[in-house]
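Removed: one protein chain of the complex. Kept in place: all other protein chains.
Chain nomenclature is as follows: A and B, assigned in order of appearance, with residue numbering initiated at 1 for each chain independently.
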Amino acid sequence: MWRYVVRRLLWVVVVVLIITALTFLIFFVMPPTDPATTFAGKQPTPELIAEIKHQFGLDKPVYVQYALWLKHLVLGDEYGWPGLGFSYVTRTPVRSLLLDRLPITIQLAVGAALIWLCIGIPIGVISAVKRRSAVDRLSMGAALFFVSAPVFWLGLMALWIFWYKLHLLPGTGYVSWTDNFGSWLSHMILPWIVLALLYAAFYARMARGNLLETLGQDYIRTARVKGLPESTVILKHGLRASLTPLVTMFGLDLAGLIGGAVITETVFNLQGVGQWTVQSVFSGDLPAILAVTIVTALAITLMNLVVDIVYAYLDPRVRYA
Amino acid sequence: MGRRRTLRMVGLALAVAMVAAACGGGDNNKGATATTTGGTAQKGGVYRTAMSSFGFTQGFDPTAEYLGLAFDLYGALTRNLVSYKHVAGGAGNTLYPDLAQSLDGVASSDGLTYTFKLKPNVKFGPPVNRAITSKDVEYAFERLNIATLGAGYGTYYYESIKGMDGKAKEAKPISGIETPDDQTIVFHLKQKTSDFLYRLSMAATAPIPSEVAKCFNSKIGGYGRYVISSGPYMLQGSDKLDISSCGAMKPISGYDPTKKMVMVRNPNYDQSTDDLRGNYVDGIDIQVDSNVDDIFNKVLQGTLDGSLYEPPPATIVRQYVTDPSKKQYLHSNSGDRTWFIFMNLSTPPFDDIHVRKAANFVMNKAGILRAWGGTTFGQIATHVMPPSVINDTLGQDFDPYKSANFAGDEAKAKDEMKQSKYDSNKDGVCDASACKGLIMVNRNTPPWTNAEPVVVDSLGKIGIQVKPRELADHYTAVQTVKNQIPIGLDAGWGKDYADPGTFGAPLFGGPNIVPTNNSNYGLIGLTPEKAKDLGIKVPAGMTFPSVDADIANCNKISVEEQAEQRTSCFVDLDKKIMTDVVPWVPFLWAQNVTTTAPSVTKYEFDQFSGYISLTQIAVNNKETVSS
Partner (left out) sequence: MSQPVLEEIPQPAQAVSAEIKGRTNWELFRSRFVKDKAAMTGAVILVVLVLLALTAPLFAKALDHGPNELFPEMVTEDLGLPKGPNAEFWFGGDQVGRDVFIRTLYGARTSLIVALVATGLATTIGITLGLAGGFRGGAVDTIVSRFVDIVLAMPVILFAIGIAGVCSITKEGCLGGLLQPGFSLVIGIIALFTWPNIARIVRGQVLSLREREFIEASRSLGARPSRIMFRELLPNLVAPIVVYTTLMIPNNILFEAALSYLGVGVPQSTPSWGRMLADATAGSLFTFAWWMMLFPGIFLILAVVSFNLVGDGLRDALGPSER
């Protein structure tokens, strides 16, 4: 088992290397943006442009830049470890920007995840159990709607209704929970719910579908025939088989939110990794782009590994390759 | 000798006064919303505002920084030898002595020496706390001279001050600047520079304490988080900065590039030394809020006292103009800026002047203005220079491509196009393949994205089919000459300081064509040798029109002594460009729009920087900021 883990970890490293190399390819080799031009101002002298290029490290060949970046990543640079350089836009170390933004994204992701698990799965289970009842139809109808509505639309509508029109919730922005817990909560509620609704709907549908399939299996019929109470049948035998696949999905969905919750963070002005992604691409902030890339890639590939291990633990039929 | 110098200064003052009178107040644009400057001023309160992101070009280090808003902020944080009153209109573009005791007789008769006497007992803010000396002013120039500090507009000084070339490796005394005593500073110039005083009003020349800045001379932008105040306000937390050694310094807490900038009063500031600024507010609190609509909603609700940087969306403007009680809180002031469509003379079909003229005739500028949000945001442009930059001596009355209601004149455009070699059947519509599939670079945000269909539609009428590309980094695309982008909607140009010359050489000068960061989009004055150097192909046998001689002539006329002649010379240049060269279709002379809450009892606009004047506004909220 450990050999498997080690092999997978090595693979994580390789994936991250490949993806960061691709990022370099897209943004450095055939750049849609030239930082020296962007930041040089109105009438720069050629010396100024050369100086900016030099200070940004852009005057070296691309493969050298990549090698240097890797070296700093692993060994650290003047700003600390890992060495991610400084942001072209703010002139502050990328590392501290990342450390500022990561907690916000994690709070958004975890909060939404808790909500969608607590809403989505029970609703899915109940719908499956009470198949074709009014509860089933209603909840699946709602789920269908929330799965089909674009998130930016949902977010903006929610903001407009609950803040602008009804004044029930404060506007956009983030307040740290150490500063003011109540304010933090009231600012996070809407983004949590908007994000959670989308996933809850999805998980409800998946849970319902999986449970229905499982309940159609032979061994469930056997359990019923054996005289086990229905609740045991469902909760003990049905759930385990139908929810295990959801574990995999959950892990990957959660990992995907690190750097993936772009639109929610933008609409609600949460300065997390997702919002940073769009901002850094649009402003040509190459070090930030690389930082976001590596965080996203790491999150997903590591979570892939975790999820595979957990799944193997939960489902004894699965063996490691 | 003395008398002649005084007279010359009187001449300058007169010229300047005429500029002030002619430019008038902020509402010098027909149809633009009248600005409401003035009001009651009481001391106290905090101006709370927000913007979506600071967007500084060089980290807020005054030596290198070039963002227009930064000049507004420096106006509160720093003082220069000469500065402005930070008010609207021509009065806001007039120079006054700030750290200098007086401007009388500062220039020698040959214009090669400038001598200033500094006001005594003007002090730096905490933690430096000592009097500002001539050495501190010189230090600013030493930093401008350091190659690694990337001065954004260093050329202004390298070309004028002896001993400066922008290539220094470290901070060294400048041979052309003398500091015989703490109160005196003398500049020796390489040649007569008639706008030298304007150059001294730029933020990079404000005094800088070497004991702090010396730690940040190796990287561009390093000093930006440690800016020490020489003005009425300082960054909050400056007093807590530990300057005992370079290693001990931590960024001043009041400025966090991703979150906020908070300014509080500089305890060492003496109002009696300053008659240019009112300094009514106790503090300025700028937050970063990436949701722009949010910012304006907060102003409407009163949680913020006003906007700062972004223009309000049309839905917000509507709330102000349709509500009589709110109307006065919507402020529209001249931005001293022109937005235009450029055409690249090196790419067919824009090498043919008839095509360029036809484009000017056909353009539906009224539609573009509507897409921009209407007259609150500006006035339709009919030539290069905004009226406010040329003392209103030439406005919409000069329109060589007139059309009814500015909607574009398709008939006249077609007449013009018939004379072009790209219209083979002379029906007024371009039929050559050169007119199809032309890349048109545009920005990817409103209002440019809204103006795009109007432009595409207009050009289509004369057979020019463009492929719009909405780019986040449009500057790189259009300013890299090798790309040879044929046409762009993204371009704009604003003044550096109130001299029409700033709209001359950089935009239309042949020698000003550079491989990257090029602002001469049309490639006016391009020579075959330069084209080869730049590696671009030009249409066979093409001679590029040049206005270099005209620009040189106008630049010879002194800004300080012959302002009127200089302006009129550049106005003639403007007319010539619009009739004989036609590299642009100018469409808007922009207004900068700010909204304020009723808590702002006195609103003022800083004409120099183009934003709300932080040192002249007054608020009556009871907010406080901790120092």
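What we mean here is this: a residue touches a chain if its C-beta (ideal position, glycine included) is under 8 Å from a C-beta of that chain, and two chains touch if they have at least 3 such contacts.
Not measured: the values here are computed from a predicted model.
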Looking beyond the chains shown, say which of B:G75, B:G306, B:G335 or B:G367 touches the absent one.
-> B:G367
Any idea which of A:Q65, A:N210 or A:Q271 touches the chain not displayed?
-> A:N210
Just name the one of A:A36, A:V89, A:V233 or A:L257 that touches the chain not displayed here.
-> A:L257
Those residues of subunit B that touch the unshown chain are 292-293, 297, 313-318, 321, 366-367, 369-376, 407, 437, 439, 444, 446, 449-450, 452-454, 456-457, 467-473, 477, 483, 485
Where the unshown chain meets subunit A, residue by residue = 11, 15-16, 18-19, 22-23, 26-27, 30-33, 131, 144-145, 147-153, 156, 160, 164, 195, 198-199, 202, 206, 209-210, 212-213, 215-217, 245, 248-249, 252-253, 256-257, 259-264, 274, 277-278, 281-282, 289, 292-293, 296-297, 300-301, 304, 307
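Simple rule for what comes next: only the chains that are shown with their structure count from here on.
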Roughly how many whole angstrom separate the Cα centroids of subunit A and subunit B?
-> 41
Which of the residues in subunit B end up touching subunit A in this complex?
-> 53-59, 66, 147-148, 150-155, 158, 166-167, 219-222, 224-225, 257-258, 288-291, 294, 297-298, 444, 471-473, 475-476, 479-480, 496, 506, 512, 514-517, 519
Under the touch definition given earlier, write down the residues of subunit A that touch subunit B in their complex.
-> 31-34, 36-49, 51-52, 55, 89-92, 97, 100, 164, 171-173, 266-269, 271, 275, 279, 281-284
